[in-house]
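One protein chain is absent from this view; the other protein chains keep their places.
Each chain carries a letter (A, B and C) given by its place in the written order, and its residues are counted from 1.
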Amino acid sequence: METAITVVLFVLLLATAIILGRQRNLFAASMLTGIFSLVSAGLFTVMEAVDVAFTEAAVGAGISTVLMLATLSLTEDVEAREKKISWPALAVVVLTGGALIYGTLDMPNFGDPHAVVHGEIARYYIDRSWDEIGLPNMVTSILASYRGSDTFGELGVVFVAGTSVLLLLGGRRSELPASGESPGHERPSSRPPGKRHAHVREMPVVRTVAKVMLPYIVLFAFYVQAHGDFGPGGGFQAGVILATAFILFGLVFGPQELVRHVPPERLERIMAVGLMIYGGVGVVAMLLGGQFLAYGVFTPSHPSHGHHYGIFMVELGVGITVSAVMIIIYATFATRRPSLAPQVVLDAEDRCETEVSADDVPLVPEERALRSGADLLAEGAAGTDAASEVPS
Amino acid sequence: MTLPNVWNYWAVVVLMMVGLYIVIAKPNYVKKLMGLSLFQVSVIMLYVSMGRVTGGTAPIYILDDGAPRPFVLYTNPVPHVLMLTAIVVGIATTAVGLALVVRIREAYGSSEEDVVAELDRREVEAANALAAQRAAESDASSATAAHAGASHEEHA
Amino acid sequence: MTLTAAVMSFAAVAILVTMVMALFRAARGPTTYDRILALNLFGTQTVLLIAVTGFLYERPEWMDLAMVYGLCNFVGVLAVLRFSKYGSFMEDP
Partner (left out) sequence: MITDVLHVIGAFFVVVGALFCVIGGIGVIRLPDFYSRCHGSGITDSAGAGALLLGLMFFAPPLVAFKLLALVAFLWVSSTVSTHSLAKAAYSQGVRIENVPRKDWTIAPPPPPAAEDAVLADAASAADPEEPA
């Protein structure tokens, strides 16, 4: 029965992928990515990878769809033109796929318990982690303790990604509702009523339901954070779920409202705090005479207790950073002012409608370096030859 | 000769190739990123299906009165750990990619690869033409030693 | 095959069949709203599939997983709706 379900889900996954590839409407395609991630998470569950399925569920269905749609709202939501089958690409793909399939012929069978993968290391974790760490969830034990440095690096990547999104898109936020005073201390009723009710009018039912549900979602996030030692869950999942709660708030009440309550300037700091908690635990372990992220030294008489404390703190750090990064990514995308420039399209002979003339061309750096400061000044002032007489 | 029972890898490879085809052949950047996330999921699927053990259960100890039940076959937890973090990192990096697409759309007025390439090509052409023109002008001016305009001082 | 396993297998098959039908509707369209409807339906079916799988594998403590699905699906559908209505996430469309 399990095999049958797995096969059917794989077929569904492939069908979704192919439909997605053929879909020109990017809006529909982003919905298909949502379905794709739902199927793949079901597949993870059927293959017993509960924690992976948990993460995919939290990330794929919610945040990933939201980000895709946010991008589409800032660009176009239809591919510009029909592209015929690209034969070179198809050749590359078929060759690569053929080589890979030839390679799989030497792989161990699906589900073979004697495969190389299930060798020394996996057996060590399965046999010993209960005695050494004492948490029921082996994945959490490995994630936060045995491979703690690895997870630290992954968290660093998430942090850097959040920073990069801020650097790329953070500059041009659309203004907060202008009302004179600083937005933080303003009473909600003092704002212009028409603006306030812009979409409250639109969806009263959704708004009421979201109001009721939000606290429970946050509660559930904390439950996942704390329960990660005993069942599927942990810092990554909890962080994403918490961020989902804030995204729900942003979707229903508007991103400006979200930014007003959770200012990105504060989130930027929180983002770093989580990473510092994680690293700090490791440094404290070193100060107590152990190795980086070796939690046993916290309670020398009973090392497994130390592991519990260490894993709790580390997961807390992960949760804080992940949730802050996800909220900040959403807020940055959602408050970005859309570009008003019309879309440039190619006609049948691959010619653009806009012509690039020499005046539009920004100077290449060497040329810019060769120009004198007076020249640049003159260009800034009037750009005529007469202005070039200005003394430098 | 009997074929090995590796259909899961075949499914993963086909999935991966669909993603790769989208990345190579589709001109739209958002579509490319969608293909990239297909690719990513297929890699994750590859690892997770490697960790599967027939008859095994999820890698969470089954507890009987506070002690793990003996002789239970568990799935391999190591791929799960690796892939769990990979998913979160994947969405974060996808967000960076989407941010780049937004910036490209703002700078070029299009998020299609061929339009961007065409615009780039023209820009390089125009810049080359401009540079050639400037070089010709400066040659002419230094040869005749006519007026020394401010814009030509640096060549003198 | 025990009663539990038989019932859960039947439910799993029914859910998979419904998933296929939802995927068909998502691929077919014709309007955007049909696709959103299919996404919603698909999400519900995934929640049910995970719940049933938990019982089929005799590890029913996975129910948290199903809850996350329900939640994220709701958020996803809301996002899609908001986008389809305004074409933007900004406050004043």
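As a convention for this text, contacts are C-beta pairs under 8 Å (C-beta built on N, C-alpha and C of every residue); 3 or more make two chains touch, one makes a residue touch a chain.
Remember, predicted model here, so these are calculated numbers, not experimental data.
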Among the chains in view, which touch the chain not shown? A, C
Among A:V52, A:V206 or A:L275, which one is in touch with the chain left out? A:V206
For review purposes, identify every residue of chain A that touches the missing chain, sorted by number. 189, 197, 200-209, 212-213
Even though one chain is not shown, chain C touches it at residues 3-4, 7-8, 10-11, 14-15, 17-18, 21-22, 24-25, 31, 33-34, 36-38, 40-41, 44-45, 47-48, 51-52, 55, 60-61, 63-64, 66-67, 70-71, 73-74, 77-78, 81, 84-85
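Note that only the chains that are shown with their structure count from here on.
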Relative to chain B, which chain's C-alpha centre is the most remote? C
Kindly indicate the chain pair that has more C-beta pairs in contact than all others. A-B
Starting from the mean Cα coordinates of chain B and chain C, work out the distance between those two points in Å. 28
Between chain A and chain B, what distance separates the C-alpha centroids? Give it in angstrom. 14
Could you list the positions in chain B whose residues touch two or more of the other chains? 57-58, 60
Mind pulling the chain C residues that touch 2 or more other chains? 57, 62
Residues on chain C engaged by chain A in the complex (per definition of touch): 5, 9, 12, 16, 19-20, 22-23, 26-27, 29, 32, 35-36, 38-39, 42-43, 46, 49-50, 53, 56-57, 61-62, 64-65, 67-69, 71-76, 78-80, 82-85, 87-92
Within the complex, which stretch of chain C touches chain B? 57, 59, 62
Please output the residues of chain A touching chain B within their complex, sorted ascending. 6-7, 10, 13-14, 17-18, 20-21, 26, 29-30, 33, 36-37, 40, 43-44, 47-52, 55-56, 59-60, 63-64, 67-68, 70-72, 74-76, 79-81, 83, 85-86, 89-90, 92-94, 96-97, 100-101, 104-105, 107-113, 115, 117-118, 121-122, 125-126, 130, 136-139, 142-143, 147, 150-151, 154, 157-158, 161-162, 164-165, 168-169, 230-232, 236, 240, 322, 325-326, 329, 332-333, 336, 339, 341-346, 350-352, 354, 356-358, 360-361, 363-364, 367, 370-372, 374-375, 378, 385, 388-389
